[in-house]
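Note that one protein chain of the assembly has been removed; the remaining protein chains are unaltered in position.
As written, the chain order gives the labels A and B, with residue 1 at the start of each chain.
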Amino acid sequence: MKMRFRLVSLSAPIIALTISFGLSSLILLIIGKDPYETFKIMFEYGIRGKSIVSIINRSIPLYISAIAVAVGFKMGLFNIGVEGQYLMGSLIAAYIGAQFSVITPLHILFIIIVAVTTSSLWAAIAGYLKVEKGIHEVISTIMLNYIGTGLIAYSLTTIFDEPNSNYDLPRTKELPESGKMPPLNTLFNIEDLQDLHGFLVVAVLVGIFYYWLVWKTTLGFDLRITGSNPIAAKFSGINPNKLVVIAMITSGGFAGLVGLGPLLGYFHRYTIDFPTGLGFAGIGVALLGRNHPFGMAVGALLFAFLQRSAQILDLNDVPKEIEQMMQAFILLIVVVFYEVIRRFIVKQQIKDASKRTDE
Amino acid sequence: MTRMKSKWLILFMVFSLFLVACGGGSDDAVEDVAVEEPAETLDAPATTAAPAEPEEDPMGICLVLDIGGLGDLSFNDLAYAGYEKAVADFGMKGTFLEPEGGGENRGELLELCAEAGNDLIIGNGFLFDASMNEVAPNYPDLNFAITDGVAEPGNVRGMLFNHAEGSFLAGVAAALKTKTNNVGFLGGVDFPLIHEFEQGFLAGVAAINPDIVVQIGYASVAPDFSGFNDTVKGKEIALAQYEAGADIIYHAAGGTGTGMFQAAKEVSESTGSKVWGIGVDFDQYYQVGNALPELQEYILSSMVKAVDVSIYNAAKQTMEGTFTGGANVDNLATGGIYLSYSGGYIDDIKDQIDSYKEKIMSGEIVPPSARP
Partner (left out) sequence: MKSAINIKNITKTYPGVLANSDVSINVYSGHIHAIVGENGAGKSTLMKMLYGMVKPDSGSIEIFENKANISSPKEAINLGIGMVHQHFMLAKNLTVLENIILGIDKPFLKNIKLAKYRSEIQKVMNLYSLNIDLDQYVDELSVGEKQRVEIIKVLYRGAKILILDEPTAVLVPQEVDELFKNLRDLKDNGVTVLFISHKLDEVLEIADEISVMRSGQMIDTVLNSNVSKIQLAEMMIGKSLPVPPPRATSTSEVAILKVENLKSQDEDGRNIFTDISFEVNKSEILGIAGVEGNGQKEVVEAIIGIQSIDSGKITFMDQDIKNKGTRERLESGISFIPEDRQLQAMIMDMNLTNNVIIGRQNIEKYKSNLGTMKTKNAVKESEKVISAFEVKTPGTSTLATALSGGNQQKFVVGRELEDDPSLLIASQPTRGIDIGAQALIWEKLRKSRDEGLSVLLISADLEELIGLSDRIIVFYQGKLVKELDAKNVTPEDLGGYMTGLKK
């Protein structure tokens, strides 16, 4: 029976995907482009070897960001601050990590610990403000994003800056070789392609850990019941304040890992070019994946696929903005259909229950 | 019930935030505003260069723009102008791309251009250096060029400009024209590249009259690069400088500079005494003047940085097979940097400006390009 409901749940994203492809086709037709050709080009480009590596690399931070958001979502907490949290964590980790050299595994572990600690401390501020001062986390995390951006800008140009010849663009010192995460290319026999970030391994572990934490531990249970019914949670003996702080710190901890894929695998330093916006993108992926570790993985890969494959569009005279529209369509429609499906399942269960009562 | 509603409300807020975040990268709504007047800055004989006769497989040129993309009335539009003219004149197959936020994408786009078999691939901006180092070595037969930067591989041309020289002349013009003995400098982003403009300008002003006050303002500080595309901020800073007595402001702020011209118009009209702005990159008398004609009469001059010419020339050399890599500095002597006389507002001081130009070209004066 549970299986049946799982299959039904799965239909929501598929319907959303189909409709959004339909809508995007319509828009392509309106602007005079052939939708079939367009999607064909995108698809063919998207499944090339280099594209696949790029898609996986892109999906790593997206996925971890989604998990960071999802931990909060699970207890009804909206951590909009993943953005600021991961940028702070990445900067501090990049700076401290570049100061010394040890054997690679230790070095990377150290960088991870620094990033996670920094980000969770930054997130804890929002938790503290909510618990002690009653400030809603949406407000405080958004504000902390701004403050974080300012702090990063300031410290990157002053204390963390490494003078350089390229207009002295603000950037930290490059990580020593031992702090660079080796790519996984040899593992998959794809040496001819660009680096497949080694952080993929961490992302997979993070997914498993997230699943374990939320669905297998009592802490996760506390998060989930607080998320669906905060009053009952309180009556069950949960201290909501404590849980808010724990959830915020956990979410921030995951956020700390968001920037490490690009940092350890590609940039090897914090620069003005360091990818931003991943924290916000994670919100979309978490919505799409319904906070489920597998769903979010699919969502992250899907968005990464769309982003990557859209690059080819400009070469074919199709505005690549169509890809952003598709992402938005998918999110909008999927939210609606998840609710429709949820109601359907509840109805089915009520029917099953009354059938039983009837017998 | 109310809980339910607020949940959806927050969800909606979050969702809109997400969309804003996604869409933030590309506000290229104003598309082809700027590409009208490229000929002004291009060398006249350009068209005479013998184009390869149209064959089945034309040479390809691929331009990867910087963040901000088309419509910035500045750096990107300028590069696009050169690119477009090259496509038109030489019958090249043109492609232009715009990157997303993250830096990894730059490399991917360069690679995309290379894979598509383009003969000349241009990364428009100093941020492309790392990606050039990464991609260019894999395609030794193709030509690469980077604006305002240099890269290691031998097949990459670094298209550099001596901003200090041109800015020095802008300073000379401002110092000669000011009636209040008070001028301003509006920088886009506070970092060394823009310091070249600032220092050159200061030196130029001081060369005429060291007692002239120069007010300096920046729209943002690196690593925040929004200052190149913030008209509102540009207007605010310019208004403050005009109010504090400046009657001429020189900007090196990309799209932000449009706000300065707006401020000049506003102040001139409200106080009755005319104040001026000096443009940058393009000959803005035409470029801003085309898009916003009402601002034209406030554009005293422009410090032209002919990125379009550099790109055009790189394309031409690619066609002819004479393209070479390595750093290539344009300055007053090469003509890649010059002060514009469009509008005729500084025709009367042309002699003085020319004499300083001579001194710079002869090496008698070396305008400083870094802060002391």
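The rule is simple: contacts are C-beta pairs under 8 Å (C-beta built on N, C-alpha and C of every residue); 3 or more make two chains touch, one makes a residue touch a chain.
Because the structure is a prediction, the values reported are computed rather than measured.
Q: Using the touch definition from the header, name the shown chains in contact with the chain that isn't displayed.
A: Hidden chain contacts in the full assembly come out as A.
Q: May I ask which residue of A:161, A:222 or A:273 touches the chain that does not appear here?
A: Residue touching the absent chain, from the options given: A:222.
Q: Have a look at A:47, A:232 or A:340 and name the one touching the chain we're not showing.
A: With A:47, A:232 or A:340 as choices, the missing chain is touched by A:232.
Q: For chain A, which positions touch the chain that isn't shown here?
A: Residues of chain A in contact with the hidden chain: 1-2, 212, 216-219, 221-222, 224-225, 228-229, 231-232, 234-239, 346, 349-358.
Here is the rule we go by: only the chains that are shown with their structure count from here on.
Q: Just the number, please: Cα centre separation of chain A and chain B in whole Å.
A: Here chain A and chain B have centroids separated by 35 Å.
Q: Chain A touches which residues of chain B in the complex?
A: Of all residues in chain B, those touching chain A are 7, 10-11, 13-15, 17-19, 21-26, 95-98, 100-106, 108-109, 111-112, 116, 126-127, 129-130, 148-149, 191-193, 221-225.
Q: For chain A, which residues are in contact with chain B within the complex?
A: Going through chain A, the ones touching chain B are 50, 54, 57-58, 76, 78, 80, 83, 138, 142, 149, 152-153, 156-157, 166-170, 262, 266-267, 271-277, 280-281, 283-284, 287, 307-308, 311-312, 314-315, 321, 324, 327-328, 331-332, 335.
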